[in-house]
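Heads up, one of the protein chains got dropped from this complex, but the rest are sitting where they should.
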Amino acid sequence: MAQTFTASELARRFELALHGDGDVRIEGVSTLARAARGQLAFLANSRYRSQLADSSAGAVVMRQEDIDDAPGTALIAKDPYTAFAKIAALFDTKPVHSPGIHASAVIDPAATISPSAHVGPFVVIGAGSTVGDGCVIGPGCVIGENCEIGAGSELIARVTLVTRVRLGQRVLIHPGAVIGADGFGLAMDAGHWIKVPQLGGVSIGDDCEIGANTTIDRGALEDTVLEEDVRLDNQIQIGHNVRIGAHTAMAGCSAAAGSARIGRYCLIGGAAGVLGHLEICDRVVITAMSLVTSSIREPGEYSSGTPLTDNRTWRKNAARFKQLDVLARRVLAADKET
Amino acid sequence: MAQTFTASELARRFELALHGDGDVRIEGVSTLARAARGQLAFLANSRYRSQLADSSAGAVVMRQEDIDDAPGTALIAKDPYTAFAKIAALFDTKPVHSPGIHASAVIDPAATISPSAHVGPFVVIGAGSTVGDGCVIGPGCVIGENCEIGAGSELIARVTLVTRVRLGQRVLIHPGAVIGADGFGLAMDAGHWIKVPQLGGVSIGDDCEIGANTTIDRGALEDTVLEEDVRLDNQIQIGHNVRIGAHTAMAGCSAAAGSARIGRYCLIGGAAGVLGHLEICDRVVITAMSLVTSSIREPGEYSSGTPLTDNRTWRKNAARFKQLDVLARRVLAADKET
Partner (left out) sequence: MAQTFTASELARRFELALHGDGDVRIEGVSTLARAARGQLAFLANSRYRSQLADSSAGAVVMRQEDIDDAPGTALIAKDPYTAFAKIAALFDTKPVHSPGIHASAVIDPAATISPSAHVGPFVVIGAGSTVGDGCVIGPGCVIGENCEIGAGSELIARVTLVTRVRLGQRVLIHPGAVIGADGFGLAMDAGHWIKVPQLGGVSIGDDCEIGANTTIDRGALEDTVLEEDVRLDNQIQIGHNVRIGAHTAMAGCSAAAGSARIGRYCLIGGAAGVLGHLEICDRVVITAMSLVTSSIREPGEYSSGTPLTDNRTWRKNAARFKQLDVLARRVLAADKET
């Protein structure tokens, strides 16, 4: 199945400088520590430079500045990790999905499926929905009414698009994700909750990726929006009417509550949260498990939380947190006195 | 598809006072900022009153006290948001589900399905389970043995009721939710875990709503219980034997550990957690990402956590948290001296 390439072929194809023997044949990729003779590895961080000496890798992608330690063939890249990612894609064996609709799929007569799309077993597609050229709709996906799936998009398996979900081109969605469910809109009426109808949809830009079991609710009156190239990890929760700017990445278990606006090129750490109706400007980094409780207007890195310690120490310090205002007042008062 | 109504028709139907031209024809709803002439908008918060002047909305639901700024027709409500929610429901276009069982569904002969229920494609229903009048069981749902689904309930798609799950009437469950899986009960036996059998079930009251990918485990010996009108957002985790009081709402990613008891009319913020075996009384509000570590006996609002700051400031303060007890002792000692 797997193709092989010489180091010179890779250098040419990815426009990298070649150092050493270009005839080395590469048939796969691995880590520096575990690579065999026929495998390509990479060194992205000079801190691990000492691993070069012991590596059996056939070739290594690295920076020019680390070249003196290269044990053999090297491919020189400004960003070795990115170059390695591109080369590694050559060795990724993906299942082939031939065009056509599986006999078991239930497609509404008012849905439109491109002849070049693949629709797997046990898929359901509702009225008014369209599946574009070259799409892959994996087994068990449920696509409700009035959804639109742009060309080249792939829903791996068991993905649900509830209703009024529009995907751009080349969108990739992992299993268990639910896009377009009702936003959590409630109003209290004489001691009982009533549901606020969720009349909007979800709009997902080109080249977005959405992780396993992630949920993105549809908007109340307008749409929930992900601009292009947004990358969401697993188990992320995006409330209704949230807007996420292009090229922003969110790590696993993070969440954005209703109507939050997150800028472009932001990085939201794992299990971090953004409260509703806030705005975060472009190029903001939120560290893991931090909670954003007011708008952020300056790019930069932001955090909340306390450091981990042994439980006994933590108990003592945490108890003092309850007195923090009182203690601070005393310190400030004492300061004044002196 | 959509019906239209005059402002006076809406006023009559929802028992609201009418201000201005009652013949304005309303064919949909929107926000103040984006509403067109044929649309209804609302003003719930007087802070946004200035938006009234620029709105093209055909009519606006508002409080009596904001009426002076009404640019045209107004419908007067004590709680404009609730009134708007009720009116908006008129314009919600939901797929029609005709009664009957899809040919592909696999129904155990010992299950009972009401003739007025809709059972979609690729549904599985096990022995001893019953589906009540007018229920909608969407595509890909799996209902195990001995479950009971009350009249008018709807499982949108790909919902799992594992076993011994009883739903009241008009329960709404969003895709990916898993109700009635084994509670997480383990006992250590000679260095290996053994499973504590989970012999209870789950009981969900009338008018509950359960969000996408939310999980509610069944009880160990007794049931896990949600009383009526409990509203759970997406990705919430409810451990075995938890009991949640009527009309309580929990926001996305929150969790309650085994045997916790949460009162009535509580609001649990996003990603907040409640430890096991605690009790929270009625009318308690927990703010986002707070952790409840002991029982709460007084209604009110409760919080934990630290504020978000830029990472550099945070690092300095967080480091000091580790010294908090030592610092407090010095402050208190210094106080004594003076």
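Letters are used for the chains, namely A and B, taken in the order the chains are written, and counting of residues starts over at 1 for each.
Everything that follows uses one rule, which is that a contact is a pair of C-beta atoms (placed from the backbone, for glycine too) under 8 Å apart; a residue touches a chain by one contact, two chains touch by 3 or more.
Note that the structure is a prediction, hence the values are computed from the model and not measured.
K.L.:
Which one touches the absent chain: B:I26, B:V136, B:I149 or B:V162?
P.N.:
Among B:I26, B:V136, B:I149 or B:V162, only B:V162 touches the chain that is not shown.
K.L.:
For the chain left out of this view, which of B:A7, B:A117, B:A151 or B:V292 touches it?
P.N.:
B:V292
K.L.:
Pick out which of B:S30, B:N213 or B:T248 touches the chain that's been left out of the picture.
P.N.:
B:N213
K.L.:
Touching the hidden chain in the complete assembly: which of A:S129, A:Q169, A:Q235 or A:S259 does that?
P.N.:
Checking the options A:S129, A:Q169, A:Q235 or A:S259, the one contacting the hidden chain is A:Q235.
K.L.:
For review purposes, identify every residue of chain B that touches the missing chain, sorted by number.
P.N.:
Interface residues of chain B facing the absent chain: 104, 106, 122, 124, 126-127, 140, 142, 144-145, 158, 160, 162-163, 176, 178, 181-182, 184-189, 191-199, 213, 215, 217, 221-222, 235, 237, 239, 253, 255, 257, 271, 273, 275, 285-287, 289-294, 300-307, 309, 313, 316-317, 319-321, 323-324, 327, 330-331, 334, 337.
K.L.:
Across the whole complex, list the residues on chain A that are touched by the chain not included here.
P.N.:
29-31, 34, 79, 81-82, 84-86, 88-89, 91-92, 95, 102, 104, 120-122, 138-140, 156-158, 174-176, 207, 209, 211-213, 229, 231, 233-235, 247, 249, 251-253, 270-271, 288-289, 305-311, 314-315, 318-319, 321-325, 327-328, 331-332, 334-335, 338
Just so we're on the same page, only the chains that are shown with their structure count from here on.
K.L.:
Could you please state the distance in Å, as a whole number, between where the Cα atoms of chain A are centred and where those of chain B are centred?
P.N.:
Centres of chain A and chain B (C-alpha means) sit 26 Å apart.
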